[in-house]
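Removed: one protein chain of the complex. Kept in place: all other protein chains.
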Amino acid sequence: MTIAQLRLVYFAWVRERIGIEQETVMPPSDVVTAGDLIRWLAGRGDNYAHALQSPEAIRVAVDQMHADHDQPVTGAREVALFPPMTGG
Amino acid sequence: MTIAQLRLVYFAWVRERIGIEQETVMPPSDVVTAGDLIRWLAGRGDNYAHALQSPEAIRVAVDQMHADHDQPVTGAREVALFPPMTGG
Amino acid sequence: MAAAISIRVAAADFDQGAEIAALSEGRTDVGAVAAFVGLCRDEGGRLAALELQHYPGMAEAEIRRVVLEATTRWPALTAVTVVHRHGRIAPGGRIVLVACASGHRADAFAAAEFLMDFLKTRAPFWKKEHNADGTSGDWVEASHADDAAADRWRS
Partner (left out) sequence: MAAAISIRVAAADFDQGAEIAALSEGRTDVGAVAAFVGLCRDEGGRLAALELQHYPGMAEAEIRRVVLEATTRWPALTAVTVVHRHGRIAPGGRIVLVACASGHRADAFAAAEFLMDFLKTRAPFWKKEHNADGTSGDWVEASHADDAAADRWRS
């Protein structure tokens, strides 16, 4: 099995707290869903922990489509994490 | 009691059937309400009868305010008769 | 503060962009403008034009009464504009503009719909059809759908 690269993009206060706009990661094989990804990221450092401390406040898009936390991210090219939207 | 003059104005097919845009009349003293006025006018000739043959289809404005058929027209300056409106 | 009310009945066409912009011009408390433009349809090619007859004086006065009902129902409205044309209007031409400004969108949308529903049933205008085949057309009949649309606000 090849190790899958995943592009992560962050918006709004998720971006500000993590401190970067986007990065490419290689999650371990037990990261299957968006929820798994958020929990794994939260353990990568204080900035991630601060941004992702309330997973229920985090919205997810997988390949630029809204997704629930139980949606798989395996095979995705791009996952975005952001707070609830406030456009319009 | 002075004989009251009343300006009548007609719109849409009421105007077309009566054949005039407006006129001034002196209704008899037993014409009290808008409904009385419509019945009295309907007896003034074939054109009036044709225009006013279905009184329930006629809308009334008394001094440029919408009015029911049982509203008095005594003392009014201007009464308008027209079909249901189709603006907007 | 009372809403700024602008009402115009005229044969001339209007500039919808300028009318809508005027509702929030120089203000920083308007978050929402809901607008409606009514246009002349040719009804599948059947019509050459609509002729709008109106009751001068009462038309403006009745529109004002409807607008005042709206500003009473939605006191957060900051401005309301109604422009209603009369005379001959060709297919594709503008007939009416309603625009409502408010802090937030719900009031602006509701008031604009309310105004259109009551302009249809209360403003003294009558449409006559001019047929594309050159024959004289009929006066448009009032629609039950329009009566029902106005009735839903009475609850």
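We call the chains A, B and C, going by the order they appear; numbering starts again at 1 in every chain.
Here is the rule we use: contacts are C-beta pairs under 8 Å (C-beta built on N, C-alpha and C of every residue); 3 or more make two chains touch, one makes a residue touch a chain.
The model shown is predicted, which means the values in this text are computed figures rather than measured ones.
The chain not shown here makes contact, within the complete complex, with A, C. Among A:28, A:43 or A:87, only A:87 touches the chain left out of the display. Although one chain is not shown, part of chain A still touches it, namely residues 9, 11-13, 15, 61, 64-66, 80, 82-88. Listed by residue number, the positions of chain C touching the unshown chain are 15-18, 20-21, 24, 26-42, 44-45, 91-92, 103, 105-106, 108-109, 112-113, 116, 145, 149.
In the analysis below, only the chains that are shown with their structure count from here on.
Spacing of chain A relative to chain B, judged by their CA centroids, is 73 angstrom. If you average the CA atoms of chain A and of chain C, the two centres end up 49 Å from each other. The residues of chain A never reach two or more other chains; the list is empty.
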